[in-house]
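Some notes on the structure that comes next.
Excluded from the complex is one protein chain; the other protein chains are retained at their positions.
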Amino acid sequence: MAPRNPGGSGGAKQWATNLTSIKPNEILLRGYRLDDLMGRMGFGEAIYLLLIGEVPTPSVGRLMDAMLVSFIDHGVTPPSTLAARNVATTGASIRGAVAAGVLGFGPHHGGDALACRTLLDEGLQLCSSGIPMTDAARNLVDRLVKCNDIPPPGFGHRFHTIDPRAKRLLQLAHELEVDHAYSQFLRALEHALSKHDALTGRPLPINIDGAIAAVCGDMGLPSEVADALLIISRVPGLAAHALEEQRREAPMRVISPTVDTYDGPAERPVPGRRK
Amino acid sequence: MAPRNPGGSGGAKQWATNLTSIKPNEILLRGYRLDDLMGRMGFGEAIYLLLIGEVPTPSVGRLMDAMLVSFIDHGVTPPSTLAARNVATTGASIRGAVAAGVLGFGPHHGGDALACRTLLDEGLQLCSSGIPMTDAARNLVDRLVKCNDIPPPGFGHRFHTIDPRAKRLLQLAHELEVDHAYSQFLRALEHALSKHDALTGRPLPINIDGAIAAVCGDMGLPSEVADALLIISRVPGLAAHALEEQRREAPMRVISPTVDTYDGPAERPVPGRRK
Amino acid sequence: MAPRNPGGSGGAKQWATNLTSIKPNEILLRGYRLDDLMGRMGFGEAIYLLLIGEVPTPSVGRLMDAMLVSFIDHGVTPPSTLAARNVATTGASIRGAVAAGVLGFGPHHGGDALACRTLLDEGLQLCSSGIPMTDAARNLVDRLVKCNDIPPPGFGHRFHTIDPRAKRLLQLAHELEVDHAYSQFLRALEHALSKHDALTGRPLPINIDGAIAAVCGDMGLPSEVADALLIISRVPGLAAHALEEQRREAPMRVISPTVDTYDGPAERPVPGRRK
Partner (left out) sequence: MAPRNPGGSGGAKQWATNLTSIKPNEILLRGYRLDDLMGRMGFGEAIYLLLIGEVPTPSVGRLMDAMLVSFIDHGVTPPSTLAARNVATTGASIRGAVAAGVLGFGPHHGGDALACRTLLDEGLQLCSSGIPMTDAARNLVDRLVKCNDIPPPGFGHRFHTIDPRAKRLLQLAHELEVDHAYSQFLRALEHALSKHDALTGRPLPINIDGAIAAVCGDMGLPSEVADALLIISRVPGLAAHALEEQRREAPMRVISPTVDTYDGPAERPVPGRRK
C-alpha cells in the first residue's frame, strides 16, 4: 500500500502532465497548437502524436491509419459488441453502451496482442543472445505446443483460416519499410508452427492481434500503447452497433447471437484513390 | 414495457445488421473488403463510412479528421479525464479507466453539442416557415437569455473567451464549402447574443460543441451520430491520460485538479504539410 | 454551461459531505461509529441509514430488506445480466462485468420504477386538489391507454401474469403498516386498468417496479433514492452471474439467451424463522 496524503488537509502534491497545455484561448497538444493541427493532420496521426509525443513520419502515419482501420469492427460476433448491444436495447445512452463494450475486452478478447508482444520480446532476447531466429522460434513453439492445448497468442482465429487483416497489415508494413525484427520473428514463429499442423489439428495463421503486436513493436510503440490502440480502434464499431440497435430494433429484445444476418451492401470495389 | 420473447424457449427472432459482414476469411465493412480499405483510407474516413454507410468526399473526409482532432484532448481539466485518472491510480486496466472516462460525459459535459443541434434545428424550422434568419435568431436568443442564467448551448466556455477550435473548424468548413444553413444560423445566433453582452456580463463566443453541432448538421449527420463522434474523438485522450497516470505517478495518490502543471514541449510550429 | 474554477490556479472551493467522517482511527457513518454499527445493524438497514441519514424503524428496516431481496436477481433473462456475462466470458474482471451490468439499466429496464413514481405523484396531486382517488386513477388510465400502445409504468411483465414479488412486497407493507397513499393509489390504478382488459388484450397486474415505486413513496424516500436502490439490489445478482460464467463456462463462448436451462436445486421450503 503506497503512502498517500490524507484528504482534507490541503496536502496534495504538485503534479504535471506533458500531453496537453490549456491556457485561455490556447490549446497545445504536445507543443502544437491544436487549431493548427486541425485540417493538417489525420485522426490516426494525431492519435500517434498524442500517445507518443512526436508527429509520425508519413509511412508510420499511414501504418497507424491501416492498423486503426483493421480493428474498427468485426460484426456482431464479439462478446464486447454483444455487451454494448445488450446495454443499448434497454434505452441506455450510447456512451453507456460504448463503456460496457470497452469493458468487454478481457484477456481472451484482444488480450492476444499483449501476450503476443511478450512472446516476441522473449524471442528477440534469445536472438540477441546469439541464437539464430529459426532456432529461437522453434524452441518457443515446441514449448508452447507441448504445454497448452490453445494456440500461441497471435495465431489462429475462431472464424478465419487466413486472417485477411493480418496479411494486409504485414504486407503494408513491408511496402512502407517498417517491418523489422518483430515482424520477422512473427513470421519465423508462423513457420515453426506450420510444422506442428498434425499436432494442432488445424492451420494456425497469424491473426490480426499478432500482426498488430509485431507492427507496433517495429514502430517502437511500448506494449501498453499497443494495447490501448485496440480499444481506441474498436470504439467506433461499438458506437455504430449501439446506434444501429436503437434505430432498427425494438427495445428490450432478446439478442441472440446465432440468428443474425447481414443485410448491408454486397461486395463493392473501393473507390480509386491511393493503391 | 415492450413485449419480449421469453428466454429459454428458443424464441429469439432473426435480426440483421448492415454494418459489417463476417465470413470465413472475408470481412466487408459497408460492402468494402476491410483489407482493401487498409492503407487506402484514413481512420477518420473509415469512421464516417462505418457510421454513415458511404465513403466521404475528400472535403467531408478532411472535415471529419479536423473535427475528431479538435476534440482529442483538453488536458487534465475535464471531469471525464479526472474520472479516468482516479481509476488508473488504483492500478486498474486502461480499458477500465477509459470506460469510466466515457461515462463522464453527461448533459453538462459534451451535452452542449446535442442541445445546440436541437436549437439549430428549431431555428432552421422557423426560417423555413418564412421568418428571416436574423429575426429567428434574435427571437431564440431573447427567449433563452430571459429564461436562463446559463448561456445557450454551444456558446461560452469556462476557460476560453475565444475557442480556437471552434474558430478553426468553422473556417475549414467554409474553405471546404461544407458550411451551409446550420453554420450560418450558428453565426446568426452569435451575432444576436453579442447584443446581450451587457446582460450576460461576458462575451459568449461559439464553443467547440456548437461548431461541431453546426458542421455535423451541414454534413448531414444525424444528431445522435454527432453525439457519438464526441465520445469517439475523446477516447484517445482518455487513454493517454490513463497511461501517463500509471507511468509517471505513484499509485493511490490524491489527484488534485488545482495543483497541476504542464511540462511538455513549448509551442512549436507544425511540420510543413497541407496548409 | 455552469461557471467553473479553472484548474491549475489553486482555485477549488471548499466543499462538504454529510455522509461519512474519516479521522485517524475513527469512521462515523451519519454520526454513528462504523465499528459500533457492525454486528448491530443489517446491511439493508445500513443502506437506509447511509442514503436517508437516520436509523430506520424496525418495520421500515424489514421492508428495506424485503425490497432489496426482491430485486436481487432475475436469472439470465435481463439484458443487464447478459451484458455482464458477455464481459465475463472475455476473462475480464468481476468488477468490469458488474459495471457493464449496471450500465444495462436503461429507461426500458428498471426505468419503470422512476416513471411509475412520477405517475403516482401526479395522481396524488390530483387527489389533494379534491378529486376522489377512483376518479383520478380512471382519468390517468384513460389518458395512458389512449395515447400509448405500451402498458403504464409499473404494470405488466414480459414473463409473469402475476408478479409474485410485487404481491408479496405490497402485502408486507400492509402487515408492517407502511402502506399509505402511494400504495393505495397504485391499487386504484390497477383496478382502473382492469376495466381495459379488452383494450389492452391482457391483464396488466402490478409489477415489482411499480410495487417498489409505491412502497418507497410511502416510506418517504425521494424518487432518485428509489432509483438507486434498484442498482444496489441487483449488483449481487450481476456479480453472481459473472462468477458463475467464469467458473462453469469456456471462455469466449457464444452466449445465446434462448438455449439456457436451470440446473439448481428444485423448489424447497424456506428454513423456519420469521414468518
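Here the chain labels run A, B and C in written order, and each chain numbers its own residues starting at 1.
Following the convention adopted for this analysis, contacts are C-beta pairs under 8 Å (C-beta built on N, C-alpha and C of every residue); 3 or more make two chains touch, one makes a residue touch a chain.
What you see is a predicted model, and the numbers here were worked out from it, not measured in a lab.
Counting the whole complex, the residues of subunit C in touch with the unshown chain are 1-2, 4-5, 7, 11-44, 46-47, 50-51, 53, 55, 62, 64-66, 68-70, 72-77, 94-96, 98-100, 102-103, 105, 159-165, 167-169, 172, 224-225, 227-228, 231-233, 235-237, 239-244, 246, 248-256, 258-271, 273-275.
In the full complex, subunit B contacts the hidden chain through residues 7-8, 22, 79-80, 82-83, 86-93, 96-97, 99-100, 103-111, 158, 251-252, 254-258.
Please note the rule applied: only the chains that are shown with their structure count from here on.
Averaged Cα coordinates give subunit A a centre that lies 38 Å from the centre of subunit C. Subunit C has its Cα centroid 34 Å from the Cα centroid of subunit B.
Along subunit A, residues 7, 22, 96, 99-100, 103, 105, 251-252, 254-256, 258 each make contact with two or more other chains.
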